[in-house]
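Structure below; questions to follow.
Heads up, one of the protein chains got dropped from this complex, but the rest are sitting where they should.
Going by the order they are written in, the chains are A and B; count residues from 1 in each one.
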Amino acid sequence: MAKVIVYPPTSMILSDLVERTGHKALVVPEQVRKLVTSTEIESPPLNMTPEEPKKGLRYAAVDVPSGVRGRMALIGPLIEEADAAIIMEDPGWLTGCAGCNRTNELVRLLIRTKGIPVLDLKYPENDSQAREFVRKIKAFLEGLK
Amino acid sequence: MIRIAELSCGAEYSGIQKEIERAAETVGAKIVYPEVSLDDILNVEEKFGVRVSSGDLNMAMARAVRIVENPDLADAVIVMTCFRCAEAAIIRSEIRKFIHERSRIPVLSYSFTERTTAETLLTRMEALVTTVKYRGLLGRERQTGLTAGIDSGSTTTKSVVMRDNQVIGTGWVPTTEVIKSAEDAFAAALKEAGVQKEEVQGLGVTGYGRFLVGKHFNARLVQEEITVNSKGAVFLADAQQGPATVIDIGGMDNKAIAVQDGIPGGFTMGGICAGASGRFLELTSRRLGVDITELGKLALKGNYQNVAMNSYCIVFGTQSLVNSLSMGCKPEDVAMAACHSVAEQVYEQQLQEVEVKEPVIMVGGTSLIEGLPRAMEELLHLKVKVPPHAQYIGAVGSALLVSGLLEG
Partner (left out) sequence: MLVTKYIITSTESSILPSDIAMKIYGSGYDLNVKETCFGVIINGEEKVVNEAVREIRALDPAGIFIKDRGFPPGDPRRCRGRRGGGARPGYYMIESESKLLPMISRALASEAGPEEKAEAPLERKPLDIKRLEEIIEEELS
């Protein structure tokens, strides 16, 4: 079983396809879960505090906007843990945890420079592209076993 | 309950969303998020004019469009994005303009870091709520009866007594002990006016020390400086109708307020750099060996371009001034360089965040340092107005507004 980071890191389709093949999808909701189920903090909605942008300093300098560093505190550890990655071309509708393009650029850069196997894809627009999409993911994930 | 629509990017991830909500709650407001559909976000360029690569900024723009189309969705708007994000800085400013030009909803624009706290946001939120809640009171153009105002500032405490739309007494003291200074300034104003404290029908209080002073004197009106100062400025400058821009460079913070018919429509408040404050000019005058009241006149004779200033900082900027003196620069050039430095920092960091419309009114004690309004005129390429009693702006605004409360 490989740990596969998916980009966008909140993608339902990618995380589902990864888990179907018996691998572990590394996704942001698991990080959010750790925060929101922590009883010690009371900072709604995400229970993020100024501590997260500080943790993000591990991935980006202090002159990088706090929202980027805060997001990196969630996504950075997933990149560190990843054995492989699937990266989608920006579909133009990323919001929330993936709603900052500066963060997204940094995430893609850190994944690519890590030297792990990366599968680059586009969201499909028709049935034959969808079949190709599923097939490529399956082949990529089988190659990780 | 006042509804403040939050149009933001990065607040949750900076860990400050709770601070925004706490500040709103403290001033009796609730944060709301206008509903938008996925199509509203994807097609935002059609109605707003641009779509950017960060989805959360597109969402903020889509929400701005929704508010302009349905102004009853919110009473006020805050536009907040991460400090140092260029993409967000452009969009934040454009959202502010978009709402300002298409509605009467007041807008507060702010860039935050993870260090932004509810306390930082409080005065700004209070002003935002006041403009909504007391629209009728803020529309008041005449002072009636015998009222007084106290402006308990960080550096100086000012007081005025007003009767039938005229300032009849003023008092000015450096702020030491907050209540003691307020008592002294008030006593001086009463003495000049020739009236007894008991005769005053209503007292309004503003400034940093407003809560303490307001409680001490049992003031009828205790109000933040943004609404009070803009009211005082347009009153004294005789610009109560139509647009105006108020610039107040204080001892510890600066305000830039876009006013329409005497009511703030948008404003910014800066307060982390002493280099953009009256303190910088005070240090310069001390170094030049002239009284602060003489610094402005001296500056008018100088040329800032003859002095190389490497920094706006009160430490390193002052160092540049000292160095230039030792290299033979004239004191008048140094005086003007200091005025230009303060004006330029306010111009760069604050006046970009509000709509600058004429008349531009400069107020507060620093506006009497003639070089400062001159430097601002050069930067803005337009005439700057310094009204009479400009240093008593907050006290005048308080005395004017409190008279509105007396009529019930």
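Rule of thumb we're sticking to: a contact is a pair of C-beta atoms (placed from the backbone, for glycine too) under 8 Å apart; a residue touches a chain by one contact, two chains touch by 3 or more.
Model, not experiment: these values are computed from the prediction.
Undergrad: Given that one chain is not shown, which residue among A:4, A:97 or A:110 touches it?
TA: A:97
Undergrad: Can you tell me which of A:27, A:87 or A:106 touches the chain that was removed from the display?
TA: Answering carefully, the residue with contact to the hidden chain is A:27.
Undergrad: Where the complex has a chain not shown, which of B:15, B:34, B:232 or B:266 is the residue touching it?
TA: B:34
Undergrad: May I ask you to list the residues on subunit B that touch the chain which is not drawn?
TA: Touching the missing chain: residues 3, 30-36, 38, 41, 55-56, 59, 63.
Undergrad: Applying the definition given at the start, please give the residues of subunit A touching the unseen chain.
TA: 8, 10-13, 15-17, 19, 27-33, 35-37, 44-47, 91, 93-99, 123-124, 126-135, 138
The rule is simple: only the chains that are shown with their structure count from here on.
Undergrad: For subunit A versus subunit B, what separation do you get between their C-alpha means, in angstrom?
TA: Chain centroid spacing, subunit A to subunit B, equals 42 Å.
Undergrad: Quick check on the complex: what are the subunit B residues that touch subunit A?
TA: 9-18, 21, 38, 41-42, 52-57, 59, 81-85, 87-88, 112-115
Undergrad: Considering only the defined contacts, which subunit A positions touch subunit B in the complex?
TA: 42-46, 48-54, 63-71, 74, 90, 92-102
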